[in-house]
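Note that this complex is displayed minus one protein chain, with the remaining chains in position.
Order as written gives the chain letters A and B; numbering starts at 1 within each chain.
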Amino acid sequence: MAIKATNLFRMVVNPNNLKRRLRKWGSTTKIFSRNWMGVIGLVMMVTIIILAIIGPDITDYDPYGFFTIDRNVRPNWDHLLGTNGYGQDVFTILLESLRVSLLVGVVAGSLTVLFGTTIGVASAYIGGWVDTLIMRITDVILVLPALPLMLVLASIAPLLVDKIPWIDIVPQWFIIASIYIIVFWPVSARLIRSQALSLKQRAFITGAKASGASRTYIIFKHILPNVFPLMLTMIITSMRQAILYEAFLSYLGLGDPLTWTLGQMLHNAQVHAAFASGNWWLFWPPGIAIGLITLSFAFVGMAFDEIVNPRLRQR
Amino acid sequence: MAFIMTFSPYSTVLAQDPFVGGTLTVPMGSDALTLNPFTWGSVYESYIIGHIYDALVQNDINNQPTPVLCTGWTHNETLEKWIFTIREDVYWSDGELMDIYDVNYTWYLLWTDPAIPRRSWLFDEIFDITVLSETQIQVEFWWGPKPADVLYDFATTWIVPQHIWEDITDIYTFANEEPVGCGPFVLEEWSHGSFFRFSRNDQYYLDGPWVETKIVQIIREIEAGYYALSVGDIELLGAVPPELENVAKSDPNIEIHEYLNDYIMYLGLNQRRYPNDEVNFRKAVLHGINRSEIMEIAGYGRGLVAPASMSLPYGAYYNPDIEQYAYDVALANQLLDDLGFLDTDNDKVREDGLGDPLKFNLGVSAEYQESVDTARMIQNYMLALNISITVQPVIWDILWSTVGGPGGSYASKYDYDWAFLGWTGFWSDFHPSWAYWMFSANRWWGSDNVNIPGWNSSVRWEVTTLVDEVLYETDEAIVRQKLDEAQVLIAEDLPYLPIRITGGVTLYRTDKFTGWIMGNTTGPDNWQSWMAVHLIEPDEGAPGFEIMTAVLAVGFILGITYFRKRRK
Partner (left out) sequence: MGLKSYIAKKVLFAVVAYFAAITVVFFIYHVMPGNPANIFATDPRVPPEVRDALLDRWGLDESLWKQYLIFLKNLFQGDLGYSFLHKRPVSEIIGERLPWTLLLLGSAFIINAVIGILLGSLIAWRRGSKTDTAFVLTYNVYNAIPLFFVGMIFISIFGYQARIHNWPFYFPFIGAKTPGIESLGTFRVILDVLWHLVLPLTVLVIAGILGWSWFMRGNLINVKTEDFIQTAKAKGLNDKQILFRHGFRNAILPVITSIGMSIGGLIGGSVLVETVFTYPGTGRLLYEAILYKDYPLLQGSFIIIAGLTLLGLLFAELLYGFVDPRIRSE
């Protein structure tokens, strides 16, 4: 029995369901607040996001300008984090980088998991040769080690981009996000698929099937909501990893030289021999920023773990 | 901006010969992949090969030809026949004597195979090579090349031993792992990806080298290199960013040497497109760029502003009487107004004669931060002229293919507005044929196959005629006059918009070794320097590290015993 689109919509956005979910939300927040790491993580994450949204406009400096005076100046009251080799204010640059890095991380991380989930659930549920084919494709990607593969893709991405004319509208940071998505979607696809497969065996599914429910109904009503918590945890981890990988690729010089990201700040610091010349304000701020971002994501992720798996909760 | 010119002539007589000894360690930024003198790829490879092989003539730091494997040369009046006399006391590193037949073999090999990558252009102009006697060989050209060309381009070809190379089946695929040469050093050990270890050629026929062992250590990371330099593990360090230069200033044992490269960064306006082909438009753009500021900021104050004739301003053939294109925004705007490029719709961007806005893409290599910075600065300057620029960093391979660089079979060849890149000045500081190489429409760089900026005005043909004549001209005075004329024409027509000549900085230590010879355009690690560098005091030998290993081992054992006890 095919399900009409309107019915599908009503299924998901059902007022009864929503009420139920809101009630659950209350207990969820209670569990979350008991986990102090999660709270700290959330606070940090929110602070960082607010900083990113406000952006570099709070200072008077232009992160992309050029100045001859005040080069490599130590932090002082005029420049909270000092200046770099071009006289640009490091604090402003940090805020700009935060913005872009977070954007890349969030977009890449969520898209990877969303894409992977879709493929994973579809593959698990449709089964048969489709499943085998998809699994073989993920095998091929998983066989190639992630880092060299990302290096290869990052080095050829600009070349491919040039060949495709309409790609000008796509910002450069999205290209890096896409590289991450291409390399890591199989991981989430496999995990979700195994979860979906084990769900498939469970009693309530067989019961639903027996009562004549269609595949789509089962997917949307039963599988997806149960897969959702795992998906959420994976999104957090994926975002965190995406930020780290973006930093790594930009640091190697494979990123976009025209945009400031946290990795680009580190690359710049390395090119200007910041470590050996003692200009610590050029590399500690982005390094600590990356650390705090990943820390906050990790904490929030751990708290989510507890919500998802009730047995993990501390009593 | 001043550069230090430490210069002690090679032929200065020392009170006594410096004693032989010591290990000189120098760094190299990347690995040399092959030591084949006919097919080497990067400058790292030619650097290593230069230690092992010698040529008939060597250029010193002032680009004066010095006889090395030969004792002298003569030529006839029309410069077509050249006779070189070979030394008789040169030995290959495997003990064989180097003779005239080795020279003959090397030249013959290069003459008959035009596909060899590392082959002087003059080999195509050879009519005949004859061995006249056991010590003399004659080369006859179809026409008389200038002495500068023969000595710098032809006589500096490395000579290889016939008794080894004639057995090689395919020289293109020969890796030459154990090279046999007659140069100042002998390769003792090549640890791939790590280092090269040379020992001094004690049968060398000239005075020197004075170091017993030379190690070329590959150090990839400039900061690690700086640490190695500060503790004395290596004696010099090149390609140093200005921050490290500042740190080095406070170290009494490290000196700084600045020098210029034969590399000109230019802005290419694709003259296959309107309005780039308007000469006054190009002039306006050049007047609107503050080149000394670019040098200060993007180039860290190193190098020089490049003259409009694209020739090195410290060279013998440089003509200073050319238009200098000072930074003058008012003049630039005036020129644009005179062309009729006015801002008709008040959007702060001028429109050209056809009504299209002056909006251009500026392609630049993403791999060089300096280039990207320069491109952004140019974008900034163009705002004052109401010209809108979009900077497009692309991978060098794409940029090269797009602008028409050789080897690019790219679909979008010549599909660019503006591009910022660099090229060698073809050694215009001493080489009279430089203008021929750079601008003649008959040579591959200036030909329609490449011709990166798409220069196609009538001046191009005038200059081509002039420089072609210079190639075959033997009278030095006429050569200079024609080159002067050509430079004026080029500066007037601006095929390339020259921005700057790049410069470099090398740091070197002065506490262990002395005698470094360096010049305006070379760092301390050159052939002439190798013949002079020596220890200040005799070497006592490096301290062993047994002490620390012993300490470590003891500490380790103690640590384990301690933890074992804790576990129990």
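Keep this in mind: contacts are C-beta pairs under 8 Å (C-beta built on N, C-alpha and C of every residue); 3 or more make two chains touch, one makes a residue touch a chain.
Remember, predicted model here, so these are calculated numbers, not experimental data.
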item: Chain not shown: contacting residue from A:Ile58, A:Ile156 or A:Val170; value: A:Ile156
item: Selected residue (touches chain absent from view) among B:His51, B:Arg197 or B:Arg460; value: B:Arg197
item: Candidate in contact with the missing chain, chosen from A:Leu81, A:Leu199, A:Ala247 or A:Ile307; value: A:Ala247
item: Which residue of B:Ile215, B:Leu304 or B:Leu483 touches the chain not shown here; value: B:Ile215
item: Residues of chain B in contact with the chain not shown; value: 23, 30-31, 33-34, 36, 39, 41-42, 114-121, 172-175, 189, 191-195, 197, 213, 215, 217-221, 223-224, 227-228, 230-231, 233, 395, 397-398, 400-401, 405-410, 423-424, 426, 437, 444-445, 449-450, 545-549, 551-552
item: Interface residues of chain A (partner: the chain not displayed); value: 37, 136, 139-148, 151-153, 155-156, 159-160, 244, 247-248, 251-252, 266, 270, 275-276, 283, 287, 290-295, 298-299, 302, 309, 311-312, 314
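Everything below uses one rule, namely that only the chains that are shown with their structure count from here on.
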item: Centroid spacing, where centroids are CA-atom means, of chain A and chain B in whole angstrom; value: 45
item: Chain A-touching residues of chain B, taken from the complex the two chains share; value: 222-223, 226-227, 240-244, 246-247, 293, 296-297, 366-367, 369, 372-373, 376-377, 380, 391, 393-395, 397-398, 411-412
item: Partner chain B, residues of chain A touching it in the complex; value: 64, 66, 68, 72, 85-86, 155, 158-159, 162-163, 253, 256-258, 268, 270-279
